[in-house]
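With one protein chain withheld, the remaining protein chains of the complex are depicted in position.
Then we have chain A:
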Amino acid sequence: MMNSVPEPPGPPDTGPAVTAHDLTVARGPRTVLRSLDFTVPRGRITGLLGPSGCGKSTLMRAVVGTQAKVTGTLDVLGHPAGHPALRTRIGYVTQAPSVYDDLTVRQNLDYFAAILDPGRAAADRRHDNVTRAIADVDLTTHADALAGNLSGGQRGRVSLAVALLGTPELLVLDEPTVGLDPVLRRDLWTLFHHIADTRGATLLISSHVMDEAERCHRLLLMRTGEILADGTPDSLRTRTGADTVEAAFLHLVDQAADAARAKETTR
């Protein structure tokens, strides 16, 4: 049912899901993102990797349209980022779980589902969507527990379930696996791949854990507001002659530092 929908009229849905050109974000006096150029391909999982504080969350907030003081060009699913038409098409999970602690898991999802797909006529569809989203994040047995009584990892999954409602075309997930045990992390990555494969959704997932990079189709490596490298995990390893993405990242950081030093001395 969901897959047989004709493409909505408008720009053709073949280009990248996200295209950024000269993207710059200032927070107060500080420039957090410096003139970034990148694309996020459709229907794939793109990992956004880099150390804490390098601007990953700011980049994601810019894509979702909640970040102020964004300059440059940033197109998301054929619209400028933050366009009202995008609000039903993007699922966004912030780093800290953003759910109501004084509601149960199901009540949280019921409410957000009613915002995405309002009206009494949609009640059955909403109920199905909510039940599926709870099952997707493996919380069916906790559906009637208060979100505030769940563990940190479980609350994070409630937050993720909210983003899975309404089958979004683009999922922006800010460190969704942080603090989870290995089994759950593996299950979530399986879910992410399932979503990309069966629903054709685009996923942009940030992490500061480099071993998660291997699970992505493409990577954007970030450091201090700049994109160091962009490519598949294999190509990054080959380019740098490193065994792991982590080693590739460190190699690129050293290279960038050397280049900066060389620039200083020639000046």
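Note that in this section contacts are C-beta pairs under 8 Å (C-beta built on N, C-alpha and C of every residue); 3 or more make two chains touch, one makes a residue touch a chain; residues count from 1.
Here, contacts and distances are computed from a predicted model.
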Not-shown chain resolves in UniProt (candidates "Transport permease protein", "cysteine desulfurase", "Membrane protein" or "PaaI family thioesterase") to "Transport permease protein"
The one of A:33, A:48 or A:64 in touch with the missing chain is A:64
Touch assignment to the omitted chain, from A:92, A:192 or A:249, lands on A:92
Of A:48, A:74 or A:116, the residue touching the omitted chain is A:116
Interface residues of chain A toward the undisplayed chain are 1-2, 5, 8, 27-28, 64-70, 82, 84-85, 87-90, 92, 94, 96-103, 107, 111-112, 114-120, 125, 146, 162, 166-167
